[in-house]
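Then we have chain A:
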Amino acid sequence: MKRNPRDLVRYNASERANHWVVGICFILLALSGLAFFHPAFFPLTQLFGGGPWSRILHPYIGVVMALFFIVMACRFAKLNIVEPRDIDWLKNVNKMIDGDDHDMPEQGKYNGGQKLLFWGLVIGMALITITGVLMWRAWWNLPVGVVRAASVVHAIAAVWMIGLIIMHVYAAIWTRGTIRAMLYGTVTRAWAKQHHRGWYRKMTGDND
Partner candidate 1 sequence: MTNHWVDIRNADVILIMGGNAAEAHPCGFKWVTEAKEHNNAHFMVVDPRFNRSASVADFYAPIRSGSDIVFLGGVINYLLTNDRIHHEYVKNYTDFTFIVREDFAFDEGIFSGYNPEKRTYDKSTWDYELGEDGFVKVDPTLQHPRCVYQWLKRHYASYTPEKVESICGTPKEKFLHVAEKLASTAEAGRVATIMYALGWTQHTTGAQMLRTGAMIQLLLGNIGIAGGGMNALRGHSNIQGLTDLGILSASLPGYLTLPNEAEQEYDKYIAARTPKALRPGQMNYWSNTPKFHVSLMKAWWGPAATAENNWAFDYLPKLDKQYDMLQVFDLMNQGKINGYIAQGFNPLAALANSNNVRNGLKKLKFLVVMDPLTTETSEFWKNHGEFNDVDSASIQTEVFRLPTTCFAEEDGAVVSSSRVLQWHWKAAEPPGEAKTDIAIMSALHLRLKKLYETEGGKFPDPITKLYWPYAQPAHPSSEEIAKEYNGRALVDLTDAEGKVIRKAGEQLAGFGEMRDDGSTLGGCWIWAGSWTSSGNQMARRDNSDPTGIGNTLNWAWAWPANRRVLYNRASCDREGKPFNPNRVLIKWNGKNWGGADVPDMGPTMPPETTNPFIMNPEGVARLFARKGMNEGPFPTHYEAFDNPLGYNPMYPKNKLAVINPAMRIFDSVKDSAGTAAEYPHVGTTYRLTEHFHYWTKHVHLNNIVQPEQFVEIGEALAKELGIETGQKVKVSSKRGFVKAAAVVTKRIKPMQIDGKTIHHVGVPIHWGFSSQGRKGYMANNLTASVGDGNSLTPESKTFLVKVEKA
Partner candidate 2 sequence: MSSTMSLDIKRRSATTTPAPSARETHSGEVAKLIDVSKCIGCKACQTACMEWNDLRDEIGTAAAGVYDNPTDLTDQSWTVMRFTEYENEATGNLEWLIRKDGCMHCEDPGCLKACPSPGAIVQYSNGIVDFQQDQCVGCGYCVTGCPFNIPRISKKDHKAYKCTLCSDRVAVGREPACVKTCPTGAIMFGTKEAMKDQAAHRVVDLKNRGFDQAGLYDPQGVGGTHVMYVLHHADKPSLYKGLPDDPKISPMVALWKGVAKPLAMAALGAAAVGSLFHYITKGPNDVSKELEDEMERKDAEALNKESGK
């Protein structure tokens, strides 16, 4: 597809790169983490060069992800402040799920769902980072009670995050024309007007 020069820029290159570092790290973490979480996934360790390598790499990847996530979260935090219109949107989320979002309340750059997801990820990431560090035996041996609690929280937070990211990714795929926003930065005006009208107006000054 030849790109339309009037497409709207949604993410600059640095934002996209940042997101994908986080995204790739997350996939690696989820794969290696799940390998430890449930025997069914243990073979996933082979992707990392076996069990010990998975155990060694996971936390370091985690640290990389955490750092990039912090940068990303700072970049997007302001845009994810929940406003009254987001609440309205959320109240009508059923319509969205039905794929019938043309008369949803008007949204800014991100809709209520995305914002919730954002904060859900921030919370999850905070928990997972802190607990992950606490349970990192290669570096320290904390009291077993602490490690136990950390392990439970880490696992729950991981499941939480994986769940959210499944939704996130699905939403990106489902909402046609979204992925390109994170791939090469632009979206069509039609996409913007349909999904993020407030942002569309702001970007284009087009108020009809």
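Points to keep in mind about this one:
Note that a contact is a pair of C-beta atoms (placed from the backbone, for glycine too) under 8 Å apart; a residue touches a chain by one contact, two chains touch by 3 or more; residues count from 1.
As a selection rule, all candidates are chains of the complex that A comes from, given by their letters.
Please read these numbers as outputs of a predicted model, since none were measured by experiment.
When you check 1 or 2 against chain A in this complex, the one that touches it is 2. By the touch criterion given at the top, residues 4, 6, 35-40, 42, 45, 50-52, 54-55, 97-99, 101-102, 135, 137-138, 141, 144-145, 147-149, 151-152, 155-156, 159, 162-163, 166-167, 170, 173-177, 188-191, 193-195, 206 of chain A touch candidate 2 in their complex.
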